[in-house]
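With one protein chain removed, the remaining protein chains of the complex are shown where they sit.
Order of writing sets the chain letters: A, B and C. Residues in each chain are counted from 1.
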Amino acid sequence: MTGNPDLCEPDCSVFLDAEGHPLRALPDFAQGSEALVALYSMMVKTRTFDAKAIALQRTGRLGTYASSLGQEAISVGVASAMSEADVFLPSFREHGGQLWRGVTKEELLLYWGGDERGNDFAGPRQDFPVCVPVASQFPHAAGVALALAHQGAGGVAVAMGGDGATSKGDFYEALNLIGAWTLPAVFVINNNQWAISMPRAEQTRAETLAQKAVAAGLPGEVVDGNDVIAVREATMRALDRARAGQGGTLIECLSYRLSDHTTADDASRYREDDEVSRHWMAEPLARLRNHLVAEHAWSKEDEENLLRDSRAETEAAAERYLAMPPQPARAMFDHLYAKVPPDIAALAREMGDD
Amino acid sequence: MTGNPDLCEPDCSVFLDAEGHPLRALPDFAQGSEALVALYSMMVKTRTFDAKAIALQRTGRLGTYASSLGQEAISVGVASAMSEADVFLPSFREHGGQLWRGVTKEELLLYWGGDERGNDFAGPRQDFPVCVPVASQFPHAAGVALALAHQGAGGVAVAMGGDGATSKGDFYEALNLIGAWTLPAVFVINNNQWAISMPRAEQTRAETLAQKAVAAGLPGEVVDGNDVIAVREATMRALDRARAGQGGTLIECLSYRLSDHTTADDASRYREDDEVSRHWMAEPLARLRNHLVAEHAWSKEDEENLLRDSRAETEAAAERYLAMPPQPARAMFDHLYAKVPPDIAALAREMGDD
Amino acid sequence: MTDLTMIDAIRMALSRALEDDPDFIVFGEDVGIDGGVFRATDGLMQRFGATRVRDTPLAETVIAGMAVGAAAQGLRPVAEIQFMGFLYSAIDQLANHAARLRNRTRGRITCPMVLRAPYGGGVKAPEHHSESMEAMLAHIPGLRVVVPSSPARAYGLLLAAIRDPDPVVFVEPKRLYRALKEPVQDDGVALPLDRAQVVRPGDDLTIVAWGAMVADAGKAADALAERGISAELIDLSSLKPIDRATIRGSVQKTGRCIIVHEAPLTAGLGAEIAADLAEHCLTSLLAPVIRVTGYDTVMPYARLEDRYMPDAARIQASAQKVMEFA
Partner (left out) sequence: MTDLTMIDAIRMALSRALEDDPDFIVFGEDVGIDGGVFRATDGLMQRFGATRVRDTPLAETVIAGMAVGAAAQGLRPVAEIQFMGFLYSAIDQLANHAARLRNRTRGRITCPMVLRAPYGGGVKAPEHHSESMEAMLAHIPGLRVVVPSSPARAYGLLLAAIRDPDPVVFVEPKRLYRALKEPVQDDGVALPLDRAQVVRPGDDLTIVAWGAMVADAGKAADALAERGISAELIDLSSLKPIDRATIRGSVQKTGRCIIVHEAPLTAGLGAEIAADLAEHCLTSLLAPVIRVTGYDTVMPYARLEDRYMPDAARIQASAQKVMEFA
């Protein structure tokens, strides 16, 4: 049983219910408060970042933006289970996971602000940038996993996508391949119940998305995606399997898209406010905060400090982003090929430095 | 248990064992001998046709050809369960099914001989021609099923493909769609254990191909594809479901490709003769013949007559095919568009009549 | 007759088709209750029902392939690909099937389907959302490729595409969806599919453009007119087949030609037009044929998008170069 309303899956892995009460013994990493506080902090920072990004977009200072509101536990939980040398292949709603891995807020803003330099992050140099063509990152993950297996250092490729992504051929072909070749890869689905205006129930007749793993002969698992402990724990097990040479896993994280699809979308056209309100009751931040508070590991003061710091960090990042001049126009040719062909080079010269 | 060696599937539907002994009560249509004799006759005719086609290819009078040796029961069984108004969407190894539906041997030879007129068969006008790009027929079947549902006359789209086809995105996308939209479609997999040189076990880690239906929330079923009774019976049930508005079904037919992949292939490069010999023990014609003989429904004389007639029919068709002059070169433009554009029309005129 | 935007005109054409014939159906991602991400199908599901205007799962291969199957079996599908950058997954079905079904069955099975897709830049969309890959489609024999340049053209050409007995990819310049209004009559009259339109007659040079570029070329033509240069502007409209006669006729008259498109230069469709002139109008040419296009690089993200897109200034500069050629 999950802590999420409307999302009752019989075999869903969950540790904290919607109010934050433990439903069973917590995994080791969640015994003390340190790890949980780190997870909580990053989820809060992600939400603060989201809010700022939307504000920037609304005032014409950022491009179309996909909020992760309500789904912060998923990519943060996944990233927190990964080791540095693993490779993360996000879709476009995994800001929290990217931040956890070391991509900076400024880099994220640059990307969403329409500047390629945002993908040249200083952080995890092997991680893939945001992937916009839905599901096309899963084949890449198969290839990354192949390379990691070849390198033999125990690295795992972790790709994420949405419920909509599970309808696309790329997803199935890649899933089948990591199965057939027993590659070290984990595919995580953020089932936020919507693909723009298409509800999960219409995307597929399958009762769960996790069961799509059966098509590839792989294990699939349903997790309460609003319980960061459950997400992290399931990812850890999947990573262990992969590192042990046992191959891939599909993890479906049940959650809910509390925001519009992107800033270009108006979800009120196709879904009821009621549904959204109901899902606010199960959102991941309050759940973990309640638990931490109950464990005396989190105070009002802690909360205020965290919010203040999050905002300050985000504001500072936004200012640096806004102050950053665009690349000169000729930069559009700089990285087309390793060796720029002569006619392109001539064009770039013509354009000069602005 | 299946009658096939090496192909033990726990839940495989089978009626006759490899020697032709009934393993359980036969379905209604198989109670008398009439239907079974018709099925047997078409399977023999298919095999005779295959042999002739290969002979023609070997002597330079036909293009590359894909034999259906050993898999005759599958498409014949499937086609025999369909009604005339259903739509058949074959891959390239379903000669038996096409013949059952009314495509003539001459038309098949024309197609395989490199002449588009072979696809303009007089028979089932709504049936699709042979589909060469693997798995691309499944999306068509979804569309055909959509149209048939729209027409409301109870028609069903039946598409066939190989074990290799189940790895391709097209297959999964279409399967998911017929599930999501509850369309009247049946997807039948000829699991002949090989996709050119790739054995079934390497194509996917899934224990059965039928279980790929789970990804779409559809029923999937494994059938002994060398038992034409089992194939027909499973197809009939799937068609009934579809006609009753209950949606699609995936049927995996276990069989074995006794021939090379095509006349352009040399299977001895990648598989053992032993394996092939072993599978000859379970081939579908002898199995059904044994049963008919045991039931006193088939005599040596019947067999001789059938073989003689099959050969004569095939020879006559081959002669008509060989006597048929190619289209004039300008025919390559005749059906490009309903209305030929002026520059194309000019080209065609220039080419004249040869 | 009301003033409509292009997106309104497209919706009006879709409505009319759905009204006219129960065999017409519309499907694609978010075309139902959401009315399409650009609102091209706004209200249609509510009006015509969810079986005729239907949301598909997120799967472009089956969207295209299902259109093929449905068309083959007698329906008249109008499918939407949400952005041209996601149309690549549909190319296999277009090239290997839609475009060939009539030919390979000698006319037995046909494929009267339309695949609509917004294309082009100018709205600072996220990456992969501003592609112009019409040249790839125009290389596929058996396909039609059509692009409107104004609301009225969109209405008439889309109706024509929908009624055509062959597969049409209808590419819509998303920058024009709401950029301007013009009077459009819902008269059910289709425009001819295979004809280029002379938008503005002129004597000194021919400018060939399509989609959003027609407006930019028009602005350039205005500016040129002020300098006493009379440009004939042709809206190609049908990218496949191409109305070669109209272009040749114009260039035989003007002796000069500029071709404008958003897509990258190399192997863009402008090459076909220039090549046609180099073969059939060489002796008429008084100056080099210049292509004003997107540069031969990946379309930059939003911040540099304007520097990538051809605009009136670049067209005008090239026109002047052509006029000054000696």
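FYI, contacts are C-beta pairs under 8 Å (C-beta built on N, C-alpha and C of every residue); 3 or more make two chains touch, one makes a residue touch a chain.
Just so we're clear, the structure is a prediction, and the values are computed from it rather than from any experiment.
Peer 1: Report, in label order, the displayed chains that the undisplayed chain touches.
Peer 2: Per the contact definition above, the missing chain touches A, B, C.
Peer 1: Quick one: say which of A:Thr46, A:Ser67, A:Asn176 or A:Thr208 touches the chain that got left out.
Peer 2: Reading the full complex, the residue touching the unseen chain is A:Asn176.
Peer 1: From the list B:Asn190, B:Gln203 or B:Asn226, pick the residue that touches the absent chain.
Peer 2: Only one of B:Asn190, B:Gln203 or B:Asn226 touches the chain omitted from view, namely B:Gln203.
Peer 1: Could you tell which one of A:Pro90, A:Pro139, A:Gly225 or A:Pro284 touches the chain left off the display?
Peer 2: The single option touching the absent chain is A:Pro139.
Peer 1: Residue by residue, what part of subunit C touches the chain that was omitted?
Peer 2: Answer for subunit C: residues 61, 85-86, 88-89, 91-92, 95-96, 99-100, 103-104, 127-128, 133, 135-136, 138-139, 141-142, 240-242, 263-264, 266-275, 277-280, 282, 285, 287-291, 296-298, 301 touch the chain left out.
Peer 1: Name, in rising order, the residues on subunit A that touch the hidden chain in the full complex.
Peer 2: Answer for subunit A: residues 87, 89, 116-117, 119-121, 125-126, 128-129, 133, 136, 138-148, 150-151, 157, 169-170, 173-174, 176-177, 180-181, 334-338, 341-344 touch the chain left out.
Peer 1: Which positions on subunit B touch the chain that was left off?
Peer 2: Spelled out for subunit B, the touching residues are 63-64, 113-116, 132-135, 164-165, 167-170, 195-198, 202-204, 264-265, 269-270, 326-327, 329, 331-333, 336, 343-344, 347, 351.
One rule holds in what follows: only the chains that are shown with their structure count from here on.
Peer 1: Suppose chain centres are the mean of their C-alpha atoms. Which chain sits farthest from subunit A?
Peer 2: B
Peer 1: Between subunit A and subunit C, what's the gap in Å when you average each chain's C-alpha atoms?
Peer 2: 36
Peer 1: Roughly how many whole angstrom separate the Cα centroids of subunit B and subunit C?
Peer 2: 41
Peer 1: Round to the nearest whole Å and give the separation of the Cα centres of subunit A and subunit B.
Peer 2: 44
Peer 1: Can you pull out the residues of subunit C that are in contact with at least two other chains?
Peer 2: Residues 57, 59, 61.
Peer 1: Residues of subunit B that touch two or more other chains: which are they?
Peer 2: 169-170, 173, 176-177, 180
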